[in-house]
Every structure is written in C-alpha cells, then in structure tokens.
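One structure, as structure tokens, below. Some questions next.
Omission of a single protein chain aside, the complex is shown with its protein chains in their original locations.
We call the chains A and B, going by the order they appear; numbering starts again at 1 in every chain.
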Amino acid sequence: MDFKKRLRQPSSKQLKAAVAILVPLFILLIPLHWIPIPGLTVVEQRVIAIFFAAALLWVLEPIPIYATSILVIFLELLLISDTALLPFREGPPESFGELMHYKDIMATLASPIILLFLGGFFLAIAATKYGLDVQLAAVLLRPFGAKPNTVMLGLMSITALFSMFMSNTAATAMMLSILSPILREVDRQDRGRVALVLAIPFAANIGGLGTPIGSPPNAIGLNYINLSFGQWMLFAVPFVVLILLASWLVLRRLFPFEMKEIRLKVPGKPRSNFKTRAVYITFGATILLWLTDVLHGINSYTIALVPVAVFLVLNIINKEDLKQISWEVLWLVSGGIALGLAMERTGLAAHLVHSIDFSGLTPALMVLLVGTVALVMANFMSHTATANLLLPIVSALGVSLPRLAEWGGSGAIVLMTTFACSLGMSLPISTPPNALAHATGEVNVPDMTKAGVLIGVIGLVLFFLMLLGMNQFGFFAHI
Amino acid sequence: MEKIFLLCIEDQREVLNAVVEDLAIFEEAFPIEECESVAEAITVIEDIYDAGLHLAVVISDHVMPDKNGIDFLVELHQDERFRATKKMLLTGLATHADTINAINNAAIDRYIAKPWDKEMLQGYVRKLLTEYILESGIDYQPYLKWLDQDTLYQKLRKY
Partner (left out) sequence: MMEQEESNHTLWLRKRFFSDPNRCLDLKPGDKLLQPGQYNERLFMVVEGLLVGSIENEEGRRYEIFRSGSGKIVGAYSFFSDAHRSYSTVVAEEPSRVAYIERSALKMGTPENQDFAEQILPAVVDEIYLRQLQAHQLTIEREEAREQLARMEKLAALGQMAAGLAHELNNAIGVINNNAGWLADRMREYLSEKDSNGMFPFFEIGLESGITLSSAEVRQRSRELEARFQLSANQSKNLAKTGISNESLERFGRNLPQYIERISYYFETGRVLNDMLHASEHAAKVVASVQQLGAATRIKPQPANLNETIQGALAIVKNLTKSLQLDLQFGSLPLIAVNPSDWVQVWINLIKNAAEALVSARTPKGKITIRSKYEDGQIVIKIQDNGPGIPEELKARIFQPNVTTKVEGLTFGLGLGLSIVQKIVETYHGTIELESRPGLTVFTMKIPA
C-alpha cells in the first residue's frame, strides 16, 4: 500500500517552502546595483538574502520557527563568516565588505541573554517539579474570596505573577487546569465563562512582560538596550499591573458575570521538606540578587547561574529534568540575536535606515507606528519571531535618527517594539496561551478578537504614555 | 500537520463499523485504518511505519479468529518501533489471567468493555492521542481541537 501517495494532497506547505527558498535565492544572485541602497556591499547583500529567508520562514512557517533560527545561524556561518565556503570569502575589493568572525556568530548560542533565560528555566522547572506553582496558587488565591469578579482578578494576578518567571504557556496550562473543574459547574449560558477563560491567557501574555525572563521577546529586546533586571522591572511591573487592571475591566464589561459565586478548589497541600525549602529560598534569593545588583555589582546574567548551580549541586534538578529544558526557545532567541548581530556588524542596518526617508515622521509618530506594526505582526505570528525580525531594524532606526534622541532614542523605540510584540493576543494563533484557551471550546474567535484587539490597543497607548513619562524622568538618560 | 493514524481491529464488521463511527469525530485530523484481522493490521502497521508516518492509537478486539487481541498488543508493545503507540483493548470477556498478562507486559493503556459507552471511548482515545502527541514531540497546536484538555495542561505545565 502506498501511503506516500495517499499523502500527496495538495499541500500549501511545499508552496510556502518554495517561496521562502526562491525569493532569498533571487536576492542572493542578482547584481549588487539592482538593490537600491547606496553603498551596499556584497556581504550586506547576502545578509539581506538571509533576512528575507528568515522573514518568509517565520511568517509562513513551512518549518518550525526554531528551525528557522538555527538555519539563520548556519547560513551566516556559510555565507558571511570567515569560515564561509571558499568562493564566498572573496569578491570585488571595492564593494565586498567585511566578513564576520565565526566565533561571534556561534557565541549567540550561548550569549549572556541565553544564560539569563536558562536561569529562568531552572527556576520554573524546579518550581513545577516540587509543586510550588500549585501550592502558591492555592495560597495566593484564597484572599480573593468567591465573588466572580474578584476571583477573576485573583486568577489574572497569579497567572501574571507566574508568567513573569515561567513560560506563558506553562502558566496558562497550570491556571486553566485549576479553572476547568469549576467551569463544569457553571451555567453554560453565562457569558462570564468567556471572561474567566480569556483572563488566563491574556494575563499570561501580559505577565510575561514583567521580567526580562518572562517571555523570549524581552530577551531579544534586551539585546539592543542595556538594562539590568531591576531596571526592567522598575517600569515593566507597574505597566503589567496597569494593563492587567485595564484587561480586567474590559473583560468584565464585555462578558459580565451572571453567577453569584465561584469556589475554586486548588488541590495540593503545602509540603515542607529540605528540597522544597531549598527551592523556595533559592527562588527568593535569586530574585533578590537580581533586584539589588547595584549593591553587590554582579550583573543579571551571572546571577541567572545561581539557580542553575544551586539546583544541580543539591540534585534538585537531575539529568532527567535537564531534558525538559525548552532548547527550542533558547535557539529561537539565539537565531534572532544572530540575525541582529549580522545586520549590525556588516553595517547593513545603518545602510538600510539611511536609505529610507523618515523625515516626514515625527518621533512620536514613529514610535507609535513601529509599535503598531509590531502589534499587528505579533497577532498573526510568533511573538519571538516578530521581535527577531523587527528589532534589528528598529534598533538601527533608533540609533541613526538624531531626532529620536529627545524621545529617549533607541531605548524607547526598542522597548515599544518589544512590548508591542507581547500584546498581540487577538487570535488563537497569536500565542500558545490563546490557542489553549480557544481549545477549551468556551471562547469563539470573535469574542477573543474583540477583547484581544481592545487590550492590545489600550496596552499600546498606555505604554506610549509610560515611555513619555519615563523620558520625562530621565530614565533613558541613565542607560 | 503530520499524518497520525488511528487503527481499529475487530473481526465483526458491524462492531467495527460501530467503533469507527464513534471515532468519526477524529477522522478529520487522524485517518482511521479499519482492519478485520490481526494479519491485516500487521501489514497496515508496517506500511504506516515504512511511509514514516505516526501510529498513535491501536484499538483491538479481544477474541479474534487469527490471534488473541492481548497477544497482539503485547507483541506490538515489545516491538521497539511501536513502543510509543498507545494500545487499547476492546473486550467482551476479559478474564483475570488475560488482565494480569496484559498489565505485567505493560502493553495496554486502556481497557474498554463491550458494549462501550460512546463518550467514554472518545474520551479515552482523546487522552491517548494527547499523550502520544506530547510524548512524541509533535507540535500539538494544530490538533488542539481533538486533544484532552486536562492531559494537555498537566504536560504543558512542565514546559
């Protein structure tokens, strides 16, 4: 029996793959002067080809997004590094450009940002392994009582809090598992169900913004703006609180509760043994160290190794647990960093921005426009991939436009883009948390879109105002 | 989306029809192979493997002309290639000895007694599919509609 033949259904996958291969190949092969960027080098042309390949693969997704990231690193090594294929190492001297050192490209796989994330993974894995997440949820939910609106606020706060330290997907999955038994007892007609189910993925997406390790786009952003853990939280946590409250109000308004009471039952009683205590203490100590770097001078990236070291030494995380690390997330980020690095080092980013005339745009409009583009893209594709694609360009834009300086310069526009990426949550395909919520069958797409678009726009505007305020207080002058 | 198969073995045509009908909700995403004998099932399973496709769940009848369903599932489980495949026994008469044999060989993930409850059958298949997909590292997102929420939450909490 020929199963392969049966598989030959008309597939859009091949078509997408073909586009993602042919377009970059075309860019790679055309004469240099066809590309209307003055002063472009051959190496830069290759970076453009790689960028287009990455963009098409990330947008169309014929292959997994983390595979695209690795492909970016691999193609850079083959085409624009000093270990490139021999014919690629030389060209017309006047317009060839500079090859990159291969070690720099490879180093993106273990960049400090990646290690920061690894530290976050260790915290999350240890917490779930010892059931800290569920225990903590049980304790923290109690003060929120039984009124549907306050319970929803409780769920959102806790989801957001967890999401700051674990992946958005894991936080959503955990909180949905707490919520779903209750939903079975609630009247099917009650619109409040939709509010409850949407509250969790939204809070997870929003909470991810709270810390540098909360969500991968943050890591990419951090690549372009030099902020410590504490500095990030200084503005991100207030923003998270604000937008969380705004979302809470939006959900209450859109999907009012009819039910009078909700009783959450969270299983799991607190355990107290050496290892559990060690996890709690390490967790607390790590966060404390992150927030007090001014006092001890150790940077956030190094502190991230504290949980890694402690948990491995105490055998709290063993080799089986190590297999749970989401390498694909780390490599996804690495690819983004590598892409940005190539664009910056080869000088393509600068060339690119100079060749476009932005003079018609005021800095404020520019920040808003970039944020909107990011928000729209993030609704239709992976948040991390959006950040990977946009941030190298946006960062160059920020550096090269002097008019932006009064606005906080590169920092402001990079943060705007980074935050906008995490606010894309209007469709089931926007983020895995949204997909999980949609899969419960409680939420239809129009409802999700209505609430998601509203919160996305409110978030964008709120963050814009926040950037204004931060600039007023001279935040960007200090970094 | 990857090609992920379900396979049902049952020698009585009417019963096979009824099983497949109850599983029709999965057919859009997971093609169902119907077999009337173990021998036939083996050729289909080999074909699926040769084509590099996934075999997620096998649902087998118990008493069949050419082979006992338990023996078949135990053998399938001992085959390294189909270790990950979830196995389910549909039985009208499970004796104590059969049960012990199956449990000791860890070959059977679910028992379901005839006559079966449609929702229960669907629920089991849903759970097994979810486990298979997550354990095999297949991207679960395209299949969310057909997966078991609780299983998903428990597994995803760890990622």
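The rule we apply is simple: a contact is a pair of C-beta atoms (placed from the backbone, for glycine too) under 8 Å apart; a residue touches a chain by one contact, two chains touch by 3 or more.
Keep in mind it's a predicted model, so treat the numbers as computed, not measured.
K.L.:
For the chain that got dropped from the picture, name the residues of chain B it touches.
P.N.:
Spelled out for chain B, the touching residues are 11, 13-14, 16-18, 21, 27-28, 31, 33-36, 40, 44, 63-66, 93, 95.
Note that in this section only the chains that are shown with their structure count from here on.
K.L.:
Provide the C-alpha centroid distance between chain A and chain B, rounded to the nearest whole angstrom.
P.N.:
37
K.L.:
Spell out the part of chain B that touches chain A in their complex, as residue ranges.
P.N.:
It is residues 3, 43-44, 47-48, 50-51, 53, 139, 141, 144-145, 147, 149-150, 152-159 of chain B that touch chain A.
K.L.:
So in the complex, the part of chain A that touches chain B is made up of which residues?
P.N.:
It is residues 1-4, 7, 64, 125, 128-129, 133, 167, 169-170, 172-174, 176-177, 180, 324, 326, 432, 435-436, 438-440 of chain A that touch chain B.
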